[in-house]
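I'd like to ask some things about the structure below.
One chain of protein is taken out of this complex; the other chains stay put.
Chains: A, B and C, in written order; residue numbering restarts at 1 for each.
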Amino acid sequence: MGRFWSILFLMVPVFGVGVFVWAMADWWPMRGHWLPENINAHGGVIDSLFLFILILTGVIFVITSLALFWFLWKYDAAKNAQPVTFTHGSHTLEVVWSILPAATLVFIAIYQMDAWADAKMRRPTLPSGELKPPLAEITGRQFEWRIRYAGPDGKIHTPDDIELGNDLHVPVHEEIVLSIKSQDVLHSFFLPNLRVKQDVVPGMKQYVWFQPNKTGVYDIVCAELCGWGHYKMRGRLTVEPRAKFEVWLAEQAKAQDQSEYPPKAPGAGTANTTAGAAAGLQGTVAAAP
Amino acid sequence: MTKHDWRWVAGLALLAALAGCARRRQPTERFDASSVDVLRTAFGSAVKGPAGPKAAIPDPDGWATLKGTFKLVGQPPARKPLDVNRDHSVCAPGGKPVLGEDLVIDTATNGIKDVAIYLIGPHPKFPVGDSKWEHESYGKTAGDELLFDQKQCVFLTHLLAIRSSQKVRVTNSDPVGHNTNINGIGGAKSESITVPEHGYSMYQPGGQSPRPFKVICNIHPWMGAMMLVRDSPFFAVSKADGSFEIPNLPSGVELEFQVFQEAAKNYKELTVNGKAATWEQGKFKIKLPKDQTETLNVEIKSAAFGA
Amino acid sequence: MSAISLPAPGAHEAHGDHSGHTMSVGEFVNTYVFSRDHKIIGLQFLFSTLLWFLVGGLLALGIRWQLAWPWSNMPVIGRMLFSAEGGQISPEFYTTLFTMHATVMIFFVIIPILAGAFGNYLIPLMIGADDMAFPTLNMLSYWFMWPAFLLIGISFLWPPYGAGAGWTSYPPLSAVPEAAPGSAFAQTLWLLGVTCVGVSSMLGSVNYMTTIIQMRAPGMTMFRLPLTIWAMFITAILQAFALPVLTAAGFMQLMDRLLGTGFFLPEGLVVNNGLAASGGGQPLLWQHLFWFYSHPAVYIMILPAMGMVSDIISCFARKPIFGYKPMVYSISGIAGLGFIVWGHHMFMSGMNPLLGMTFMVSTMMIALPSAVKVFNWLGTVWGGKIQFTTPMLFALAFVSMFIIGGLSGIFMAATPVDIFIHDTYFIVAHFHYVLFAGTAMAVMGAIYFWFPKMFGRMMDENLGKIHFFLTFIFLNGTFYTMHILGAVGFPRRLADPYDYETFRHLLPMNQFMSICAILMVASQVIFAYNFIRSMFLGTPVGRNPWGANSLEWFAPSPPGHGNFDKQPIVYRGPYEYGSPEVDTDNYPQWQPPPADPKRRYKPEH
Partner (left out) sequence: MNVRFASLALLAAALAVGCGPPKVSFVRYTTVAHKIAQDQMGQPEFSSEQWRDIDLTMAMLFGTPDNPEIPALEGGEVGQMMSLSRLKMAAGPVGSDEQGNPRGLYREHCAHCHGITGDGAGPTAVFLNPYPRDYRLGLFKFKSTPDKLRPTHEDLKKTVLEGIPGTAMPSFKLLPDVEVEALVDYVKYLSLRGEVERELLMRTSQLTEGRLMTVVAKAPASGEKAAGKAATPEEAAQQAQLDAVREAVKDIAGRWKSAKSAEVPARPEMDEQKLAASVARGRDLFYGTIANCIKCHGDSALGDGVTNDYEDWVKDLYDPSKEPKAAREYLARGMLPPRNARPRNLRLGVFRGGHRPLDIYWRLTNGIAGTPMPKVLMKPEGDPNAKGLVPSDVWDLVNYVQSLAYEPINNPLAAASEAENLRITP
């Protein structure tokens, strides 16, 4: 039986590596079972780090697992005639296999500090060197994301704010800064395609930033348990060219300013709001805290 | 088998019970599915033309009057003081208690106030304007505007009966604002509206209500009144002495009336003109002789009011 | 009273006069219920935890059902639990499912089965003591589990059938009763229950430390202790130092909930239109306090397993453990570092990112001792004569699985990578590889290994091997694929992840996992059958069926009251297999060295 069991343990690295290779190669039935497309200019480093660690650990995994298999195969009591090697260990070996991993691990740690700082500490700045103000304020509550854009006056938290639920639009190819907070319990603002995740904590204002470089529609996920409706906190992120974005924003401003029923014929008396919203948007970029 | 085995079985049964198999279920349909299909086809394909022999309603031969009194027999239940919790200066000047009006007995005559009596048959839907059924005297008042006032946080009319064609002028004679929340049922429209101090609003019911419904004020939750809206003009509300009168009723045909009193639990133990009677759900049938005045002296035992 | 007429196991070996007559109720209660005998207490722990293991497993199946066939009626038990909505799992019940699964598995299974069951049973036997230092304290440590069992058991009775804020019960979700269905009464019960578990472990750990320090047999020096005992010793220390923090935090949360204090609740919080919270607190404080205990707890949940695996491997490789002292040092190292890495659970929590950096370094460091241990196990297997018995297979499975679990931990330790995989199925895969594929496998091995000592009978080897094979296959089918889900960013704790475009296509994979999970639980039936059957019908064995070295095999099987019929004297370490000093391939600790000095073995250095 020893042979059989050794093979069983050989299967561990074989399948272990196989599954990952299969997934990375995107073969059926594991289509799309890998890192979702990254559309964040700063997200690539996270993916490469992931792969780097994957390869490193993969190698160690394969070596150790194969070693285990080989020892089992070779020293199976049923097949192995020579007496056991009576040893209590080897000092040198111990030292070697303490130093090597230690060195590697420290290296990994140091190697990543910069990426971490970029993602969580170095908030983008305006040409003037001041911190870039947020494009929108996102408030998590049970169970939706409330999204606030500055209205025509360019300031958030004024009566003319544009307030939406679960529907976030951002211009492409720009450093986007979002202010995120929570109204009730912990939530986590997770953008899988942008490699952005940050728990939002009630009573704490935080910022996330990213630079989308591809237009499209993506998911906003809540990644921290926030109650029975946790799974319902699905938001939609739309990345679109600046021009389209501003038109959209103007439409929202108009839509939420609707003050007549049945509504006026389209076009009539909307110019001012449109202009206002657009101007306000410039305002958000210009205004500094 | 031994005692021990029984314990084992009992244990399992208990387990099953705990597991929830023994939980009470919501009651569900109990009928044979086939009849559903039968009915559905029948419902879809309505028989055109006269659906079977309908009992034709004979026409009245003239007019008569119905009058009478409602009196209480036995100890009248005490009126409960209401919980006046705001605007005391206006609603309870001098802190005098405000008493509930769901059952008001006239101490002198034992008359019961605010008993509604209204026509519900033979026509399921009253033929409004049909001169055979509606006396021309009622034509003049068809479009009248009735007053529904409130003073010191009390609706001055506790039970207002009107015709669906009439209007109500809801006024507020208090120096505080009220909101009049009319919970119309059936055809009668519901409407909750703020009535400013010494202001008024108009209420048009639009349709009739099968029975009287509540009118309240949410700002002063203890305030309550009732309203009855009928297509037919044949209704009355007993005065403080319990008396009522409905003139010019169609005579010579069997009429069906409905009696309603807010606090009444049932109308089973009555004496009508001295004879014991029972009005199931407050309904009774009566045929009035032409050009006569029929009198109904109704005595209700205080038991009927849960006293 | 048929149950009572059983003779006390082992009692007749100690003093045979018992075996004849059936004992009185009083005697029965003293011997089996409120027993002060560490072996009985150990068995009590073992049986209770195995029962809860079943409960936890079923809860897990509930989770897997919802993930594989969302919102579809649950077969058989659907009607019992949620007839209200036609057999569907309601979202709040789903939160309860994973909360209670984790709670039961961690607090009612892993911790008590390692420290409680095996700690109790093995410590006195392995160090050659006749019982624990404080038998009554020991009894209490078991009976303090019962309030916990009851409190948390009660919360299963009313909707939503248990606490629902996750086993980490982060405030404000857990601290505001209106915040979540499970956060009302059930959460209070949960906190009280966990406190009782804490008290129980605290009593146990004090007892273990004293016993190990004070009551070793003559000749049993610290460095002659089996690694199991070392692990138990370090674990006891960990518990003694980490637990008070959790208990304190638990009480603070209780006060926030019941007395309106504001330790964890920030200003101006209104949840679910309930009453405004008192405010002035900080939600992150709970996370720090909680993880200050719960990270060491992770090692409380793995170290004893490592110890037992070392013993089993060395025994069936018929070869001394490779690097005994490094093993001891790495256990201590893990324990030490375990206190300064809690922050790696909070990289995304909004904690100051600078702290993240420091915690990343310390976390990377803690991988080191684990690596050393793995290498030593490989070294032990190398050049031995491996007997593929069931316990050995489980022990080897532990090593092989722990390699995966350990390595996948490095991903989370790397803060930038953690940004993406935090709270995804990657972390779920990681801790299931450590705790289920790791600890649970080790526990299985330990049960097969020490069963003859506990009951004087062997478990069926063939059934055992089938059980091992199925479990091994299906657990990998269930948990390995979770890494892949994690790579897609598939979040934990979502009742219906397929709402999201990003994850919609992962349904088939989840169905595959769920089927594996169901089969895995099903194959435990074999184990249950084997376990119960062998207790009564297994082949009887002598004192040392495996030919092992450590002291417990010197006692009769099962040991009577007072454990040893002859005073054991210890001459050497527990791993002297294949020693040239003797002709047998094992060389028990109690066996005197050969008279002839020429035969004495001289180490090279």
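Definition applied: contacts are C-beta pairs under 8 Å (C-beta built on N, C-alpha and C of every residue); 3 or more make two chains touch, one makes a residue touch a chain.
These numbers come from a predicted model, not from an experiment.
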Displayed partners of the chain not shown (whole complex): A, B, C
Contact partner of the left-out chain, one of C:218, C:244 or C:268: C:268
From A:104, A:211 or A:256, residue that would touch the chain that is not displayed: A:256
Given A:33, A:181 or A:195, the one touching the chain that is not displayed: A:181
Hidden partner chain, residues of subunit A it touches: 117, 121-123, 125, 131, 142-144, 146, 157-159, 163, 165-167, 181, 203-207, 228-229, 232-234, 236, 255-262, 264, 269
Subunit B residues that touch the omitted chain in the full complex: 1, 5, 8-9, 12, 15-16, 19-21, 25-31, 35-47, 51-53, 83, 85-86, 176-177, 179-181, 183-184, 189-202, 210, 218-219, 221, 265-266, 280-281
Subunit C residues touching the omitted chain (full complex): 70-80, 82-88, 90-93, 159-160, 178, 180-181, 184, 266-268, 272-274, 279, 350, 352-354, 496
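Going forward, only the chains that are shown with their structure count from here on.
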Most distant chain from subunit B, judged by the mean position of its C-alpha atoms: C
Separation of mean Cα positions, subunit C and subunit A [Å, integer]: 33
Rounded Å distance, subunit A centre to subunit B centre (Cα mean): 64
Chain centre separation (subunit B, subunit C; CA means) in Å: 70
Of subunit A, residues touching subunit C in the complex: 1-2, 5, 8-9, 12, 15-16, 19-20, 23, 29-36, 45-46, 49-50, 53-54, 57, 60-61, 64-65, 67-68, 71-72, 75-77, 80, 83-91, 93-94, 97-98, 101-102, 105-106, 108-109, 112-113, 115-117, 119-121, 142, 183-186, 188, 190, 192-193, 195-204, 206, 218-219, 221-232, 234
Subunit C - residues contacting subunit A, complex: 90-92, 94-95, 160, 164-166, 170, 172-173, 176, 179-181, 266-272, 282-284, 317-326, 348-350, 353-354, 356-357, 360-361, 364-365, 367-368, 371-372, 374-376, 378-379, 381-388, 393, 396, 399-400, 403-404, 407-408, 410-411, 413-417, 419-424, 465, 469, 472, 476, 480-481, 483-485, 487-489, 491-497, 499-502, 505-506, 508-509, 575, 577-580, 585, 601, 603, 605
